[in-house]
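Step one of this worksheet: look at the structure below.
Shown here: the complex without one of its protein chains, the others still in place.
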Amino acid sequence: MEIALLHLVIWLPALGALLTMLLGQGTRARGWALAFSGLALLAASWLYIRYDLRASGMQFESSFLWLAPIGSSLRLGVDGVSLPLIFLNCLLTFLAIVISWNLEHRPQLYFMLLLVLETAVSGVFASLDLFVFFLFWELELAPMYLLIGIWGGPRREYAAMKFIIYTVSGSAFMLIGILALYFFTGAGTFDLFRLAQGARALPVATQVLFFVLLYIGFAVKVPIFPFHTWLPDAHVEAPTPVSVLLAGILLKMGGYGLIRLCMTILPDAARVLVPILVTLAVINVLYGAAVALAQINGDLKKMIANSSISHMGYVILGLAALTSTGMEGAVMQMFTHGTITGLLFMMVGLVYDRTHTRMIPDMSGLAPRMPFIATTFVMAGLASLGLPGMNGFIGEFLVFIGSYSVWPIPTILSVFAIVLTAGYILWMLLRVFFGPLMPKWQDLGDATPREVFAVATLLLVIIVVGIYPSSVVDMIATGVQPIARLFA
Amino acid sequence: MPCPYKRMNVDVWLLTPEILLAIWACVVLIVDLAMPSSASRRPLLALSLLGIAGAALASFALLGTNTTSFFGMLIIDNVSVFFKLLFLLAAALVVLASETFTEHGEFTAEFYGLILFCTAALMLMASTNELMSIYLSLETSSLSLALLASWSKRELRSGEAGLKFFVLSAVSSAVLLFGMALFYGVTGRTDLRAISQVLITSSSPAALLAMSMVIAGLGFKIAAVPFQMWTPDVYEGAPTPITAYLSVASKGAGFAVVIRIFEGALLGGAIQPVWMDLFVLLSLLTMTVGNLAALLQRNLKRMLAYSSIAHVGYMLMGLAAATTFGLSSVLFYLLVYAFTNIGAFAVVTVMARYVEGEDLEQYSGLARRAPVLSAILALCLLSLAGLPPLAGFFSKLYLFWAAAERGLYATVTWGVINSAISLYYYTRVIRQMYLAEPATDSPVSVGLAPAVSLAAAALGVLAIGIFASPFIEAARGAALVITR
Amino acid sequence: MALVPVGLHHFLVLGTLLFCIGMYGALSRSNAVGILLSLELMLNGVNVIMVAFAKFIDTPQELAGQVFAIFIITVAAAEAAVGLAIVIGVYRLRNTIQVDQIDLLKG
Amino acid sequence: MELAWLVPALPLAAFAVIGLLTLRYANLSSFINILAIGGSCAIAWMLFFRVLGGEPPFEQEIPWLALNLQTALTFGLRVDPLSAIMIALVTTVSLVIQVYSRGYLYEPAEEGEEHGERHGPATMVRDSGFARYFAFMALFTAAMLGLVLANNLLTIYIFWEGVGLGSYLLIGFWYRKPEAAAAAKKAFVTTRFGDFGFLIGILYLYMQTGTLQFARLAEMAEQGQIGSTVLTVGALLIFCGAVGKSAQFPLHVWLPDAMEGPTPVSALIHAATMVAAGVYLVARALPIFEHAPAAMLVVALIGGFTAIFAASMGLVAYDIKRVLAFSTISQLGYMMLGLGAGAIGAGMFHLFTHAFFKALLFLCAGSVIFMLHRAGAHDPVDRDPLDPPRAQDIRYMGGMWRRAPISAITMTIGALSLAGIPPLAGFWSKDDVLLATYERASQGGGIYWLLLAFALATVLMTAFYMFRVIFMTFAGEHRGPADAQHIRESPAVMTVPLMLLALPSIAAGLWGAPQLGNGFGHFLEGGRFHSSEMSVGLAGLSTLLGAVGIGLAWAMYYRRSLSPETMAARFRPIYLTLYRKYWIDELYMWLIDKFVVAVSFGINWFDQNVIDGIVNGLANAVGAIGNAIRQVQTGRIPAYALAVFLGLTVIALYAIVLHRALG
Partner (left out) sequence: MTPGDVFTAIAFYLVGATTLVAGIGMVLVRNMVRSALLLVLALGGVALMYVLLSADFLAVVQLLLYIGAIMILMLFAIMLTPGQVDLPSSAPQAQRITSALTALAVGVISLFVVLSHPWRIRAAPLDIVTSERLGSLLMSTYVLPFEIASLLLTIGMIGAIVIARED
């Protein structure tokens, strides 16, 4: 029963996609999509509740031998690292479907792709077999490409192509890394833990090489400087719900890969490479913040996208600390960033739907015309700049406290970004919502109940987790414990 | 009265599929003569399919046989049966897809007949073990393909394609012949098995030159760089079903011969290190040239031609491994490649009725006009790009795997990078179909026969990947026969 | 390689030279029929080699070279027929068989 | 004592209820707010008296944030004399201000405002954000209460940021005014600079000591378990936060701008919340500071300097609220000076009294502004952006003494208290600070003499600028655009709070008066308190200086025997420097514009052109190679045949010659 639960979470959306494809002509598609993503969300919530906090290690495991010739099994399981992310995935997809409700352009294909995406991402987080992991990883590509490419903005084709080329190039290296692990460990299996055992026997230089191969794949996804330039383009062009998913959950696949594959399988290499990782993390944090700040006269979405780069830098910083607190913070930061940036992109979308512009200088004083949107945008912004009481603070604080003892100077540099973040977020809010209302925006309306529902749900998560972090952190702590122990 | 040939170590039954096919080609021609000239030639399609099905049954019956006949010239083992079935499958799918092409043309019966003849020749190529038979069956297939390529007589490009194919194939086979002559001179044999016994220790310059010439001659057939120059032109100019057939069956036959000669006769010989290295070089060159040239190509058929060159590069990597696994992965690759390529070309064939030429522009917004058709093309292209969980990913994976097992890490890495690059041009087609707005809204209708072909291709692309195990096991079993 | 008696090497050299002359023709002719003619010369070069091997080489496969040569001549005949048919087909559409001008397909 | 959590929880709940449910009901919302703060006020006083009655410190905490499976950071509160005083103070002042706000939060009706030419009284309508205002006020109060009750650095940081949030929301309450929105942002970002240091301080201390509990830290510091370097660095980092929140130099720039919020908000910010938080933090962490003399010196230096520095700017400001703001900065400097001198009692006592009279002063100023608004004061269209709005510009006031006696009297009380005239509250507390500084100086700290001189000079300046305001506002004839006839006293809902606040402004000082046993100090520091003899000389000197200041103001602004204009003209460079606030805002703007933003634009350029340029260039290069390869496909048969033979040649050469040569 419980094993089935995880399978339900993963396969329900796929089933939904199939049914949408077969039965969901026109706007009927959205009903199917909503139903199945809702069911998946329910299943994920149930899984979340049933998770045993006293145990560390994998739970809800199941395994089916699948590709006997190469020794790959469909082995699934979750721990405290992956389960929050799976839950986040289900939640964000559900909300993405809610806010796409009135989509008129080719809805059938759209909703089908969203569901496929959901299956792929959940699959990535639940796979314990690297080959299956890779399959799910790649499964996400085509839907994302089409989602950006069909429903995106004016430069959507360029952005979609950039996205896919970057990701595929990255995952090509990752595949080489996975195969290299397979061959050099001689384990004859893709089982994560068996590979991890085998990999420890390898010379450190070899491990470092493999780490780098895997790293490139994940670094593109996170994205880590200098592989990041696809992200702003993809975000700017992607439609709102897709941006939500892209920032909210897809980037997390990279961070997850780093901790689940790189760190778990190749701890010795991780130890060697952390100085570089830390440097990159700091660059990400400050560089992303600086570029976000530079968008103050530009594109709202680009600013948020670059803030994502900055915030994902914290994830890397936390991981590079190689302490349980740092890793916990990194995973928590992934979760919180998923909710916050998801919300931010949702808000940008709501504003854009009304003004049809994303250029910050074109907007001013919108708050009186859309009080709800303004309020929630401000709250999202505050969460993003790490205000305590919102969950963004929890992630950042854990990262800082975990990494400070190991990397004081890089941590201080990263902490400085909280000032920069406050600067650009508040500056942006100021210019968009406050001050005198431009006459041309006189007739804008506020959010519809459907939008209110989506926004409020995310906001609720942000605040509840912010006030009661144990609801997530405790689970994450069980998950990172075995990994951190590798470095103890 | 006992068969006189029994005494002479000749078992005609082993040739049943080829004979059946040849006879059936004649039957098609005769039935055509019997039909009134105004009647629809559609029944001929069914008739041809019947013949192919019969030949396929006959080939199936040979499965598991492992014998030689005709004084060692005919070899029937699982590899040859595999290739026979592969060619028959390609022929069947191409015949099905060609309905659109033949419906307005003349000489429909001759078209089908020639395909059947050609298939028979290719099947012979895959099951001979002797230089003369190889040469003759290769020439037979080349001639019929040259004729088929120039079949659209009012089409400027078709004639040009036929001429190019013909001249270059003749040049190449002259080179191949020189090589065979040298092999004969060095070993005194034309029988591959005997040649291999002599060459086990010899790596004289003459043997090496002979080998080089054979590589050059067969390089034409499989379209390896630098012998690939004809490929884009001919693929573009030839009628699309024939292009599909060229890219799958003819290329497959080329590989069959390469496998017989190199993985069979020359395996373990003194010159093995040389040809292994050569294959690696050719592989690198071929995949790179193919992929880069395809990158900005706007003509869909030409792009697929370059892509097929790139795929030869990948397969050469598997051959360069010179292991059972390498060979079996090449066989598997060919199977998957057959499904995907025929699927892609079938879409182009169907679309020929609706669009002018094959420029990508013509496929704008196809997803709106023909969602299923574009989905199949997209699947095939993504499979060619090697995106999981499609069949193309698995076939490529096994190939790289085999090469990696042999220690060809650099080659594999380069191959993976190439695959990533290749995604760009495959995606461009998908972009055109899904992202661009259609110029017209008129829907595209697909006839029954092409639909069957398309469905089979799509099914293959989807299913072979996910349920790869049995196929891979079968391929491994077949490969064992050769490399043992 | 003595001038006399004439042995295997002499014939091999002759065959090779014929092959290369034909090859030069195939490469430098711009008339399609000219290319076909050159190809015939190449095939004849190979034939000379084949037959020479048949005569001089120590082989259990008696006369294999000659048999091969017969088949090559057969192929050449069929090739000529098919090739000329194609050339005439091209000529009919384009009014030229200059291969330099037959370059609609390229790039 | 177990009810302590209710103190912040009640206002927080009020915030939630108003924010989520009753935003549409203005009156109801304000009542919810007042009820909640009233309730927490009652509890706070109860707790205060329990602590006063000698109950031991009470701590309560729950595990909140698991750092790993073994350890968790806690979320906890502590009721001890320090926090007991603070919660009582905060809730009381806040409650009074809430009540006042119900009257204040009206604005002239919108019609006709566009033209700016209206005269005569305005119809006052309730501000459209009435309910929102009370929600924010509740949040702000709750955050401050949480902050003072926190028992560890993490908890305090959480509420610390909450206070920042509250101030952001309230300063930007009239977000339609660009100045207000900008001021809100400025307040938040500037204090964030301080928080940056504070957060690092928390991380640093946690790494070095393994705990964030104040009690535990104090204990460890006392027992010498923490190295002195650690203490110094930790203390200084924490002090960074205090500098930001308490608007100490050089992070003081946000506070004058924070006047853009509604006046009761300013009252709250300046009196009991927000700015007091910095001082409170230092007081709370004083055990750490005490063992780090260098840090103490820095605190005193910053405090002393800020005191005189801010006071000097107050001398020339025309905005009634801005003068008060500078005075706040200056007084906060005092408190810091007191703390830096090692006298927690002095610093906190000044905080305590200051809360009352500064709240009083602001509410009075608010009352004046309200009256002027109601009387129809409006801004000309071409107002110099450097000038304050007319309703706040003391140059356009005057003569309100008769029309608004309650406001006038209470404000004068507040001003006297601030000027340190005995026996008002301000006198006692200011004297405490001076005394502490004096003692510290006489113990051999040369630099402390200078600080004492600063402090004394500040006394003079404070008295001067406060009475400059009093005289210009209330004395003489009305000079403003408002019709003097229509100026009349504010409603009772506003004046009653004024009167209520006037009482402690007069008398609160007695609790800490040495003559009366300095109950405050004893209560706060318990056994550690050492009462110092009041220095009559010092007290006399400061009183004298205060009187001189008042006299000077009287001479210049009442009797006009000294023309301020002439003075300004004569000392124009000085005047301008002060009036333009030493150009520090301009400097910061320049730094941000020309440095931070320029750098970020530079990085953005780098991102677009170099990083992305490389990527796109690579892609284009690959494409170009592909096209080049396609050039080989000339379509000519001889070329293709040539390729075959060339290929053959190369392969043959490789096979026969090269392969062997290469081994």
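Read from first to last, the chains carry the letters A, B, C and D; within each, the first residue is number 1.
Keep in mind that, in the parts below, a residue touches a chain if its C-beta (ideal position, glycine included) is under 8 Å from a C-beta of that chain, and two chains touch if they have at least 3 such contacts.
Computed from a predicted structure; not experimentally measured.
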The chain left out touches which of the shown chains?
-> B, C, D
Given the contact definition stated above, which residue among B:Leu20, B:Leu136 or B:Ala194 touches the chain not shown here?
-> B:Leu136
It is residues of chain C that touch the chain not shown, namely 1, 3-14, 16-25, 27-31, 33-34, 36-38, 40-41, 44, 47-48, 51-52, 54-59, 62-63, 66-67, 69-71, 73-82, 84-89, 91-92, 95-98, 100
Sites on chain B contacted by the missing partner chain, in the whole complex = 5, 8, 10, 22, 29, 70-71, 73-74, 106-107, 110, 113-114, 117-118, 120-121, 124, 128, 130, 132-133, 136-137, 139-140, 143-144, 147, 150-151, 153-154, 162, 178, 182, 185-186, 188, 204-206, 209
In chain D, positions touching the absent partner = 638-639, 642, 645-646, 648-649, 652-653, 656
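The rule is short, and it goes like this: only the chains that are shown with their structure count from here on.
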Between C-D and B-D, the pair with more C-beta contacts | B-D
Taking each chain's centre as its mean C-alpha position, how far apart are chain C and chain D in Å?
-> 97
How many angstrom lie between the CA centroids of chain A and chain B, rounded to a whole number?
-> 44
Do you know which chain D residues sit against two or more other chains?
-> 630, 633, 635, 637, 641, 645
Could you tell me which residues belong to chain B and also touch two or more other chains?
-> 163-164, 167, 171, 232-233, 297
Contact residues on chain A for chain B in the complex?
-> 67-70, 106, 109, 134-135, 138-139, 141-142, 145-146, 149-150, 156-157, 160-161, 164-165, 168-169, 172-173, 175-176, 179-180, 183
Mind pulling up the chain D residues that touch chain B in the complex?
-> 622-623, 625-627, 629-630, 632-633, 635, 637, 639-641, 643-648, 650-652, 654-656, 659
Would you tell me which residues of chain C are touching chain B in their complex?
-> 12, 19, 22-23, 26, 32, 35-36, 39, 42-43, 45-46, 49-50, 53, 57-61, 64-65, 67-68, 71-72, 75, 78-79, 82-83, 85-87, 89-90, 93-94, 99, 102, 104-107
